[in-house]
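Only one protein chain is missing from this complex, and each of the others stays in its spot.
After this line comes chain A, so read on.
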Amino acid sequence: MALRELKVCLLGDTGVGKSSIVWRFVEDSFDPNINPTIGASFMTKTVQYQNELHKFLIWDTAGQERFRALAPMYYRGSTAAIIAYDITKEETFSTLKNWVKELRQHGPPNIVVAIAGNKCDLNDVREVLEKDAKDYADSINAVFVETSAKNAININELFLEISKRIPSANTSATSGKGFKLRRHSSETEQRCC
């Protein structure tokens, strides 16, 4: 079975549940008292998709201001970016829009964007309407799901949707190579800066 490596990074405001989404996906666990991520955390998980194995190389970035400048290092060369927001906090949705803008300007041209409206178990205190978020996602051609890392809702589906959006296997051999080269060149670019 062919193995493909997919580099995915998580972006979004602090406290929206990026790490919880990753933990649920990778370890199938949830810690209500999770501490804020410091820097970035790297994890992998391999899942089967059709007749391929997809190995997700996941960069879970810190949402705090202090680490803001490091984000390009992680989304550069990513196949996909998951931008998460908290459905109970309007302002995290505005932050999400800024991330989309930044990715459009500085991210890799064909990056798959997935929007995750996390904490959908807290429907009572919702501030962002599902329809508004969905419309916005459609307008930028992004994957959209509402998730709950706590109750394990739509977490695997989120990554499955990303798998679906990745160009199919017959082009992957060449695109995989191209991807690697691109990452290389961007690395040298960075050193010059």
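In this section, contacts are C-beta pairs under 8 Å (C-beta built on N, C-alpha and C of every residue); 3 or more make two chains touch, one makes a residue touch a chain; residues count from 1.
Keep this in mind: contacts and distances are computed from a predicted model.
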- Answer for the undisplayed chain, UniProt naming, from "Vacuolar fusion protein MON1 homolog", "Mitochondrial import inner membrane translocase subunit", "Cullin-3A-like protein" or "quinol--cytochrome-c reductase", is "Vacuolar fusion protein MON1 homolog"
- Residue among A:W23, A:F56 or A:Y75 that touches the chain left out of view: A:W23
- Which of these, A:A40, A:L122, A:I140 or A:L160, touches the one chain of the complex that we don't see? A:A40
- Contact residues on chain A toward the hidden chain run 14, 19, 23, 26-27, 31, 33-43, 60, 62-67, 70, 73, 187, 190-191
